[in-house]
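One structure is given below, represented as structure tokens, and several questions about it will come after.
Only a single protein chain was left out; the remaining protein chains are all shown in position.
Now for chain A:
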Amino acid sequence: MSFITANWNPLGEAFYRKSELYEMSWNLKDGLRDCLVSAAPYGGPIALLREPHRRSPSSRPQLEIYSASGVSIASFPWKSGPVVHLGWTVNDELLCVQEDGSVLIYDLFGSFKRHFSMGQEVVQSQVLEAKVFHSPYGTGVAIVTGSSRFILATNIDDLKLRRLPEVPGLQGKPSCWVVLNQDRQTKVLLSNGPELYILDNTSCTVVCPPGLGPQAGSIVHMSVSFSYKYLALFTDCGHLWTGPSHLQDKMSEVDTKKSTPPKEMVWCRRPKSQQPSVVLMWERLLMVVGVCQDTIQFPIEDQCVLVGELDGVRIISSTNQELLQEVPLVCQDIFKIASMAPGALLLEAHREYEKSSQKADEYLREIKEQSMLGEAVRQCVDAAGHEYDTNTQKSLMRAASFGKCFLTDFSPDPFVSTCRELRVLNAVREISVGLPLTHTQFKQLTLQVLIDRLVYRQFYPLAIEMCRYLKIPDYQGVSRVLKHWASCKVQQKDLSDEAIARAVCVKVGDSPGVSYSHIAAKAYECGRTELAIKLLDFEARSGEQVPLLLKMKRSQLALSKAVESGDTDLVYTVVTYLKNEMNRGDFFMTLRNQPVALSLYRQFCKLQETETLKDLYNQDDDHQELANYYVTASYREKRLENRLSLLQSAVDEYNKAKNEFSAKATEEEMRLLRFQRKLDDEKGAGLLELSLQATMEALLALGLHKQAEQLYKDFRVPDKRYWWLKLKSLAEKEEWEELEKFSKSKKSPIGYLAFVEVCMKSNNKYEAKKYVSKVTPEQRVKAHLAVSDLEGAVDAAIERKNESEMGAVLSRCSASDRLLIDRLNRARPSTAKK
């Protein structure tokens, strides 16, 4: 513990430390010599291609994939063409750029995913060099061809090849180049002899790094920082120039006194870096060159690979892996020898406390006097996050927890979350998992992505443990992991369908958010239809099962599931599918067993395919509906003949349906139509489309009494209605004589009060009065009142000795009708007595 600063090296005012992450579990016979190596950032996997250039057909190079800790994940002989470059995408997929410009994509487990080409012209000219780079748009590939042209693909998932303009005077490949990301544009910076160029989509511009004199020599190596913000250039005289990547400024220039270009050169900085530096590697030397011109030198024995990270550089050798980084300020404060920072004092206080020494109190007092206890706790918590050694983490957290006891209103959240995150980080750093993430990287990567990566590496139990431990809602956590697990499980070829289905069901159960249909789809993709159907049975939401069932051609089952789901859209999808898939007869038969689907299809046919509707009814022998269909169709017909023939079909169908009433009604309708047509032809009466009643009304209005009479008899119109009709019609035309004649033609079936009221409606009191006497005694009072004959009403009422009628009359009397009121009042007791 006291030697925590043992591996610290001062660089300017800051310190750099190199700490071991792993002893690599791999056993490489020849080290990393003659290998094409690529390691992904964020503790990603390492790909290794041995002796890529040996082209004898008898010995194929071996492609090996390891976790960051050197655990072998995959290994297979490389059977494709010669590989120029290896690189990893942001999703941990391996890109192998071949000499002929094709790029092969493999997943973490070495299974081939797909490939694409960098263009036809490359096949001829060959790829000289390639680089894989990351940008906000995803993972990109850049190549330089044998004809000295640069070709870029900014995002391999949305492939658009861009051929950059020619570089004047460039023969073969440039001495060095990098890909830059500036102002949302991808550019290439390259050096050719003494010149430095920037290539963008349209132009090739000569640039000159400010402050780099011609005496410094030409640039032979360059490197851009993790964030694309800074650039380091190495000249053939051993000068290292650093500055921002837009080349408007200079940070420093250091003479390394080395004449050979380094094998690798990587920026080493961290967010809020105090003392950024560039790490250069030669055959046996690793040199950290600070922007402050200070340097640290480490001898190295073995061939190494440098991996630039967000907050440091990983150094991978054949035996171990180290992390070189600037010591975070807060760690410096605490661990620097003789530091008086509050965190350092608190750590000391806790140490004394553990030893049961009263010095603990003195230290505490000292911090409290400066009222820095809160700050001290914060420092300890922060520092713990940055430490890799679990013992150091523990002692810092204990100190923090100790200090926290003396604070009253200190939010425990940062403490708690750091504790949790450290546990997670320690778990994934385990050699068997091999994700050496720092706290800063973890924050940048986010927890979601970390879980994804674990799932991708098939560490399902760990991922689930983590989700549960961090209390991530099931939807984003456990369920998601289970879903991936199950999708992977169904691909296990050595297990029976039965066993897999059972295993999946036991594990997944009914976790929310895990869709069995999704898992089943995966199974179907792998050609295991039976398994897919078994899995679908577990799916609770029947709607989810439908698309897959259709895909698997289980259309009948799909239809019944769709109906079960209650989602009509789904039913309709299946119906449309079936319609195209089956012959008409089978299709109708299928529908017949599914009334919901059938009615849905009928609705559609009513609007879109009326002919089909007819076929549907026909198929079902549904004569009633078929008849209704003909009736509806008849309205759409303009020509009478067609209409009549449709109605005749309707009559036939009604008869078949044993619906005599409708058959008769339709026959009558046909008769009426013929009659109307005849009269329209003869008299131009305009009767077509009218109902029987309206026809008679029209005839009467036209004075065609005989024809109206004929209809009345032919269609057996009830007397009452005919009388009402005629009465109203005559009154309307004010043919009072005719009306009187009509009233006397026989005894009115509607009584005579109707006559009175209709006359009054036409404001003809004189005529109305004629009928009052004919009204039945029960309605006489009403009749008198209707013609406003109060006196008559009083007489009638008294005669009838009816209390309520007298009341009715009374209510119509006004004050001036004194006499009548008296008479009524006198009559009332007499009725009451009875």
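Following the convention adopted for this analysis, a residue touches a chain if its C-beta (ideal position, glycine included) is under 8 Å from a C-beta of that chain, and two chains touch if they have at least 3 such contacts; residues count from 1.
Everything that follows uses one rule, which is that contacts and distances are computed from a predicted model.
The chain that is not shown carries the UniProt protein name "Vacuolar protein sorting-associated protein 33B", picked from "CTLH domain-containing protein", "Multifunctional methyltransferase subunit trm112", "Vacuolar protein sorting-associated protein 33B" or "Large ribosomal subunit protein mL46". Checked against the full complex, the one of A:T205, A:T260 or A:S691 touching the unshown chain is A:S691.
Listed residues A:R602, A:K656 or A:K733: the one in touch with the omitted chain is A:R602. Set against the missing chain, the residues A:D569, A:D586 or A:D621 yield one that touches it, A:D569. Residue in contact with the omitted chain (choice from A:F76, A:W282, A:F298 or A:W724): A:W724. On the side of chain A, the interface with the absent chain consists of residues 473, 475, 512, 541, 566-570, 572-573, 576, 595-596, 599-600, 602-604, 607-608, 624, 628, 631-632, 635, 661-662, 665-666, 668-669, 672, 690-694, 715, 717-718, 720-721, 724-725, 750, using the contact rule stated above.
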